[in-house]
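Here it is, the structure, as structure tokens.
Here the complex is missing one protein chain, while the rest keep their positions.
Each chain carries a letter (A and B) given by its place in the written order, and its residues are counted from 1.
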Amino acid sequence: MNENVIDRSRDITILEVLDRVLNKGVILTGDIVISVADVDLIYLGVKLMLSSVETMEKLKAGKH
Amino acid sequence: MGKMIYSIIKASEEPTQITEVLSGLRGISGANLEFVQCADIIAVTCSAERKEVVADRSNTLDYAGVIDELSKTCTLLPVRFGSVMESEDDILKMLERNYQGIQNNLDKVEGKVEFGLKVFCDTEKLKSRPEIFGEENIKIFDKPPGRQNNSVYLDYVNKKLIEYRIEEALLLFVNSVIKEITDCCISVGANGKFRKMVNQNNIIDALFLVERSKTNGLIGVVKELQVKYPDLDFILTGPWPPYNFVDITIS
Partner (left out) sequence: MSENKILFSTGNLDGLAEDIGKMTDTEGSKLKLHPDNADSGLAKLVLTLVELIRKLVEKQAMRRVDGGSLTDEEVERLGETLMKLEMKMEELKKHFNLTDRDLNLNLGPLGDLM
């Protein structure tokens, strides 16, 4: 039970970090920028980031 | 060879400080960190080839780590991941062109950190116990005046009417919680932004910009709020660099 909370805490922290780093902050736009982070990366990106299927399975399992 | 920008920081009076700070850190994939200075603002960078910069777990966490470390000693504006410019010269020109906006934002966030407060509840469960919402719920089950007959359509309307009233009561409740949060945060001088009803579970998503010294004060406020609202779950995260409090788009 404790382990699950720790895992979740870590995943929540990562989720929060990724939301900020991929979606927020100063945005540079225009021709001057060779940007890697495009709009679709945003929520699709968060999905990819937490990509470890094990993590998701663990979370779902941990709920019951 | 492009240059990826991590953040824009305020230069300190000590010209050598930035070199010292950066020498102790590594960027994504272990890259060395460099910088471009324009008067008293500095863009922290590293070399990057577009095709090598992938937004994967490791890179994004490394990136966030750099910004987090820097924010401990510098006033900074985080830059969105993946901002790569062609050359240091381009970066310099960009800093010059946007100098005023950058300065304004740096002043705004000086000495402050960001906190995120998310409030969760099982809305379906709450809706089945509308007494939680307060007195508004008294009216929820009243039949509208003048409703005499019965018919399958009227029953349907009544059912929907109750659902509607419960939903409205929930919204009023959320507004009252936001007001409570705002009032309690006055003591820590927090500047707050709120999103309501993000989804089934997340009724409030708030962000605060607070002086770093008030961190414990804010934690205390949230603890009290949790006691006040035992059926809700408060999750406070931070301190973060001010990702959500920079309002500048640079082109």
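One rule holds in what follows: a contact is a pair of C-beta atoms (placed from the backbone, for glycine too) under 8 Å apart; a residue touches a chain by one contact, two chains touch by 3 or more.
Since we're looking at a predicted model, the values are computed, not measured.
Put simply, the hidden chain is in touch with A, B once you look at the whole complex. By the touch rule set out above, chain B reaches the unshown chain at residues 61-62, 64-65, 68, 115, 118, 120-122, 144-149, 151-157, 160-161, 163-165, 167, 195, 197-202, 215, 219, 222-223, 226, 233-240. Residues of chain A in contact with the chain left out of this view: 5, 8-13, 15-17, 23, 42-44, 46-47, 50-51, 55-56, 59-60, 62-63.
In the analysis below, only the chains that are shown with their structure count from here on.
For the pair chain A and chain B, the distance between mean C-alpha positions equals 14 Å. Taken together, the chain A residues at the contact with chain B in this complex read 12-14, 16-18, 20-30, 32-37, 41, 45, 48-49, 51.
The touching residues of chain B, when paired with chain A in their complex, are 2, 5, 7-8, 50, 53-57, 60-61, 63-64, 67, 77-86, 90, 94, 105, 116, 235, 237, 240, 243-244, 246, 248-251.
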